[in-house]
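Excerpt of the complex: some chains, original placement.
By letter and in written order, the chains are A and B; residue numbering begins at 1 in each of them.
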């Protein structure tokens, strides 16, 4: 049995959802694992990020986002609008805001996973809800050393949080033999 | 190879979605498994429940629900409204209603998974659709005995069914070495 762990570090743009097409990196990690049959789990440890499976859309808008990403953003914007101000959503409430401020004072090794005192960065409720809807991981099947995602399937990591630029981790575990 | 199975039994409130924050229990089961590297799958055998990954929101409303849960409920209510009466959704139809009534007469060992004759309990179509949208399981990566969910990541089990209080099962399997 082989269990092979790796991770990618991906930088978010800080003003809109940040999509990263990571198919080649996942293929490389599968190859380095020497797993011939098994699974590869792609996962985020951050609650405002998701992993999903989609086609590559070729065309890009002004910002460099693929058209299918723009379409997904528009669908989600209609049901989970971008947070513009406090009280638009219930979260963050006063206790959570205090928690975020306190933790930022005492913990300096955040690795991008803990909130910072910038109050604007707490206005990411939409990113939390979108992360719950899209899910925090995806599991793919490996056969004969090949990840089974077809010829036009791609793996994406997305940071829904539009409030700040930072490095995010994408975890990849290959499990099999 | 270690495969370690356990389960949690969680009681639903019977009048709104029931959220259970189960992070400590999942950590305990991972520890008891002695798996150092691998995965932990958290899964529901019930079609009106989901497992998802989210931040802990600290503030709670009148009912005791965390603010992010209230926000998620509001988003879902807008797209999958709570069932108030028959014919609001196609489901349940007459055949399904008859099935539910028949099975409740013949099967006494339901373990909370099979419908009861109370007709109101069949008005849970929204819970079924929400369960499909959020998904029935989540897979987390374990490295060095630690579930990789960051410092502010939490695991939630939710019963979307608002029609009755009952015990629900949350299955946890740890797989690795």
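The rule is simple: a residue touches a chain if its C-beta (ideal position, glycine included) is under 8 Å from a C-beta of that chain, and two chains touch if they have at least 3 such contacts.
Note that this is a predicted model, so its numbers are computed, not measured.
Visitor: With 2 copies placed here, how many are in the full complex?
Guide: In total, this homomeric complex is made of 3 copies.
Please note the rule applied: only the chains that are shown with their structure count from here on.
Visitor: Hey, how far is the Cα centre of chain A from the one of chain B, in Å?
Guide: Chain centres of chain A and chain B, defined by C-alpha means, are spaced 23 Å apart.
Visitor: Give the list of chain B residues in touch with chain A in this complex.
Guide: Chain B residues touching chain A: 1, 37-39, 52-55, 57-59, 61, 66-68, 70-72, 74-75, 78-79, 133-135, 138-141, 143, 148-154, 175-177.
Visitor: Along chain A, where are the residues that touch chain B in the complex?
Guide: Against chain B, chain A makes touches at 1, 3, 5, 41, 43, 45-48, 79-80, 89-96, 99, 107, 110, 113-115, 125, 128-129, 131-133, 135-137, 139, 171, 173, 175.
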